[in-house]
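Sharing a structure, written as structure tokens. Questions coming.
Removed: one protein chain of the complex. Kept in place: all other protein chains.
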Amino acid sequence: MINKQVSSVASAVADIPDGATVMVGGFGASGSPIELIHALIDHGAKDLTVINNNTGNGEVGLAALIGNRQVRKMICSFPRSSQSKVFPELYKEGLIELELVPQGTLAERIRAAGAGIPAFFTPTTVGTVLAEGKETRDFDGRSYVMEPWLKADFALIKCETADPVGNLTYNKTARNFNPLMCMAATTTIVQTRKLVKSGDIDPEHVITPGIFVNRVVEVSDPVHEDTLIAEGRRYP
Amino acid sequence: MINKQVSSVASAVADIPDGATVMVGGFGASGSPIELIHALIDHGAKDLTVINNNTGNGEVGLAALIGNRQVRKMICSFPRSSQSKVFPELYKEGLIELELVPQGTLAERIRAAGAGIPAFFTPTTVGTVLAEGKETRDFDGRSYVMEPWLKADFALIKCETADPVGNLTYNKTARNFNPLMCMAATTTIVQTRKLVKSGDIDPEHVITPGIFVNRVVEVSDPVHEDTLIAEGRRYP
Amino acid sequence: MNAAASTGWNREQMAARAAQDIPDGSYVNLGIGIPELVAKFVPEGREFIYHTENGMLGMGPPPAEEERDLDLMNAGKKYVTAVAGAAYFHHADSFSMIRGGHIDVCVLGTMQVAANGDIANWSTGAPGAIPAVGGAMDLVQGVKKIYVITQHTTKTGDPKLVEHCSYPLTGPGVVSRIYTDLAVVDVTPAGFRVVELAPGITFAEVEEKTGAQILPPG
Partner (left out) sequence: MNAAASTGWNREQMAARAAQDIPDGSYVNLGIGIPELVAKFVPEGREFIYHTENGMLGMGPPPAEEERDLDLMNAGKKYVTAVAGAAYFHHADSFSMIRGGHIDVCVLGTMQVAANGDIANWSTGAPGAIPAVGGAMDLVQGVKKIYVITQHTTKTGDPKLVEHCSYPLTGPGVVSRIYTDLAVVDVTPAGFRVVELAPGITFAEVEEKTGAQILPPG
């Protein structure tokens, strides 16, 4: 029987090498795979390129990974927020690189990688500094910018329910980038709040089919970034 | 209150003009909006360009629309099958045009139209006669063909459950092209087996959000192409 | 509130005025700040469906603190609720709604708007500033109508309606209409044109506080 379950977050991330490109699901705090990120901090892989919409908050989760100096470059749409300080400080000191990508283009580039589409045209950024150096082209009298797919070696994903073949469902707006990143990484690692039997997820309700998932680890009572920050926690 | 329900299939299709481009959901018999197609036959709009994976079977549904000489051109991936005879006969007599598009490219071109992507690159058809005359380009050492989006004026869609704001669910493999075509047409017309109250579809289980839907008509006991053909039926 | 009226519209009044221009049944995306207030002023008899770009249609008002769901946020990362008829979806589907022209109206705040409809609301372009664009460039290119709500001038009195944006653009030629504390202003082929003056405000005052040629109502 196919069974993608692994026993711990530590073993799930153990083969992520230095220099890897890692997608991290979530939009701000919602859908962020905090336990997998903390396992990656314990694991210690360095020189990472990390793809996420943001750069984390406080000193837990993604912000802690960045603070631990494991990240060489961030690819994101919105690198600052009310409670982010780790990334801004390193960025201002020139200690971390930034590739800024508009949110919809970021989503579509990730989806394109998963769908085998090496490039596509979008109106987003036309006429702005973010289109500089990019190929533009007119279709039906309007200008568009060409954007390339965005792939990763690993994806760290948080979901609500998973089965042993890797079918996933999400909870509300914690879905966000997670299903796309599942498609775009060579190895997709998922933490799920509930691991259920094969057949327990209605095939009509599957959001991420198991073909996009390599490893599933149950984290039945996940922490939440906002809660950790409210408690003044930091990691490690 | 927003309510996209219309009272009959006849009123749902009444404004489709001659010369319109019409997407028709379904893959072979499954997911084919037969009642809407028959209403379009009754309505009589001519000179249509129709987009569907196939060209219909027997002398009902899409095949009947073609047989009634309302279709100028078919855009599809697979225009013949074991029980199709209407299209092949007209095609051999030069009475209907055909644009042949590989199935995955057809799906992606429709999705691109819905997503505001005027063109994308795909490996499909590279090195074949179907790539002739198309722009090709190398990415990472591999060749790809550029394909444009594919839009429509109207889409005729079949679903399982709909609510008054147009949220839709489908039944099994009857889903196929239907959710994509909802996105890509200026006016999307849906026949649903069940019309439920707003809030009766779990927001997690919505496949087509109502933003992609303009009109919903309840057809509570829809006919099925295979059944009609087995009974030797024809329309009108 | 005569005093307030004589010096134009306040934040709520600007939002309420914008809400008047949104047709019943519209799909609406509201930016952070004053634009969020539009949801409080939906005119009687109309219903808007709110899109939030992090993956939801049918966004409802903020929950009571004890009813918060940590997995139910809006694009501003505030906790929200879902109305009956809501739907969740992933980011690519969400931005397909935006880029594909399915959202009817987006109401944004801004730093500058130019007379040709250019908008600059994402970066000052200052050296050393950390750029952050989010979904702003997607929204201005994709949504059918872009409305802006903004004070007519900056806190230091500089005009925000200008001939050319000095800040980096979010998008060129995309703004349809602007709601300020002083007036409702359309972007027309001939440049800015006042559609309506706030109570107690004269056209001369608007003209004086606008950094570009502006046409009177009518």
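A, B and C are the chain letters, set down in written order, and residue numbers restart from 1 in every chain.
Methods note: a residue touches a chain if its C-beta (ideal position, glycine included) is under 8 Å from a C-beta of that chain, and two chains touch if they have at least 3 such contacts.
Values in this document were obtained by computation on a predicted structure and should not be read as measured data.
Touch, as defined at the top, links the missing chain to these shown chains in the whole complex: A, B. When the whole complex is considered, the residue among B:E35, B:E59 or B:E108 that touches the unshown chain is B:E108. When the whole complex is considered, the residue among A:S30, A:Q70, A:T128 or A:N167 that touches the unshown chain is A:N167. Listed for subunit B, the residues touching the missing chain in the whole complex are 27-31, 53, 77-81, 87-88, 91-92, 98, 100, 102-108, 110-111, 122-130, 170-180, 207, 224, 226-227.
Interface residues of subunit A with the unshown chain, by the touch rule above, are 1-2, 111, 113-117, 163-165, 167, 183, 197-199, 201, 203-204, 206, 209-212.
Everything below uses one rule, namely that only the chains that are shown with their structure count from here on.
Counting C-beta pairs in contact, the chain pair with the highest total is A-C. With centres set at the average Cα position, the gap from subunit A to subunit B is 34 Å. A separation of 29 Å divides the Cα centre of subunit A from that of subunit C.
Those residues of subunit A in touch with two or more other chains are numbered 108, 122-123, 170-172. Counting partner chains per residue, subunit C shows two or more touched chains at residues 56, 82, 88-89, 92, 95, 98-99, 142.
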